[in-house]
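Of the protein chains in this complex, all but one are displayed in their positions.
Presenting subunit A:
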Amino acid sequence: MAISGDKVILEIRDMSKEFGAVKALKTMQLSVRPGRVHTILGENGAGKSTLMKILAGVYQPTTGSIVLDGQPYAPSNPQDAARAGLTIVFQELSLCNNMTVAENILATREPSRGGFINDKALVRKAAELVKELGLPVSVTDQVGDLSIAQRQLVEIAKGLSIDAKVVILDEPTSSLSDSEAEILFEIIGRLKEKGVAIIYISHRMEEIMRLSDDITVVRDGSYITTRDKTEVTIAELIALMVGRDMNEIYPPRDVAAPASTEKPVLAVNGLSRSEEFENVSFDIRPGEILGFFGLIGSGRSEVMNTLFGMAHASAGTVAIDGAQVKITSPVEAIERRIGFVTENRKEEGLVLSHSVESNISMVALDGFSSLFGFLKRKRERDAAKAEVARLSIKTASLDTIAGSLSGGNQQKIVLAKWLLTKPKILILDEPTRGVDVGAKFEIYKIIRQLAAEGTAILLVSSELPEVIGMSDRVVVMSEGKVTAIADPDQMTPEKIMHFATGFAS
């Protein structure tokens, strides 16, 4: 359904894009109106990124045309796009950590005279922008000293520092806490009032339903439909996206949760680490999925890092199978059969430049080598092949470079490398971040399967529905402390959020 009547600021017609034999876009179209948030929704690999890169001037389309504000628009590089009034904020951070917020925001456009930068004007201009956007940062701060979330906001400010008619936000909230996302949403609201058109990409359905005015669904490089937000439900959107009906987002438990009388495989008591978290106690039984919910800065990831031996506790005890243990390095954690899918798969999970196979076999390498450390390549390959099949990782071959796969498939590789070690305790920190709905569901099924096989799973997530939908119990953290441990059946999202924000009722 095309939108007619209203003024259109950006129009894409009959666009296709081929990379060699691969058709990334087949029949793409889009009509964006000023002062509205237009969400592009699609699974990873549906063509969203390609489309955005064409709009940003990174790629040129094979066929088709774009009209921007009544003028034909064919940028050959990102500078062209910026001049034409289109700005894009990518999900990857592109800031210089050793420079200040002001220097980053106005990078390459510093106010200068005779080649010398006018520092005062730089700070003033950046400060105006930061104030206008209401960012919780000082422009003279070093970017390296900011939290990831603050950096993301600076990134957005940088994108908005040019007067844009169209702003593209590519997964801007993926590393923001809810309160920080609120700041972003306010910024979006202000841009809308100014008549700026916003193209929004996100995987978070609640957020999409809240922010969007128009929603365009794309699938397999093709335009499917554009709907007004008020005329569509989440279930319908998901069905349109995946091309099939998905009644439930979370797969049901096939096996009953372990009884509370069962002995815990892991018992944590009074665990503390100065300035990060204190007096954290919980236990988990084999086959249990224990959710960890908390806002960014609540100390969840820090607890997991400490359990895994990446950081050292200042107080408290950890017991595995009833015996007290001291884990001071990942090597020891792995020896005790703990696995850890970290929050940042690109930084800590994968060697992006290496093959799928060598990433999968990375942790379990001891199992694929003979005396004197020679690799048993066939055994390694067979094992990797089996994991690729079991987790249905979509890859051209085992030799494909991990970095070239989609987010969901990359995440499955990280899962696979830990599954090969047959962990007793598996820590999953934000396992579905940046992963499309289809792959999400598959990852949930894998988690269920592992639990059914007796693996104890610590599921850390900042998506409340995910925590409630998947966990047997939920540990809620706020500002370094455990504020509640509860059965989600007895808890509403509102209550969990209350504990997470520290307003225990």
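Please note the rule applied: contacts are C-beta pairs under 8 Å (C-beta built on N, C-alpha and C of every residue); 3 or more make two chains touch, one makes a residue touch a chain; residues count from 1.
By definition in this document, contacts and distances are computed from a predicted model.
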*From the names "Ribose transport system permease protein", "NADH-quinone oxidoreductase subunit B", "Probable membrane transporter protein" or "Aldehyde dehydrogenase", which one matches the UniProt record for the unseen chain?*
"Ribose transport system permease protein"
*Can you work out which residue in A:R151, A:H203, A:K417 or A:R473 touches the chain that's missing from view?*
A:K417
*Per the definition of touch given earlier, which of A:E231, A:D254 or A:D366 contacts the omitted chain?*
A:D366
*asked:* Considering the complete complex, identify which of A:I148, A:A257 or A:M310 is in touch with the unshown chain.
replied: A:M310
*Who touches the missing chain here, A:I148, A:M209, A:I224 or A:L352?*
A:L352
*In terms of residues, what is the contact footprint of the unshown chain on subunit A?*
308, 310, 330-331, 333-334, 340, 342, 347-354, 358, 362-363, 365-366, 368-369, 372-375, 417
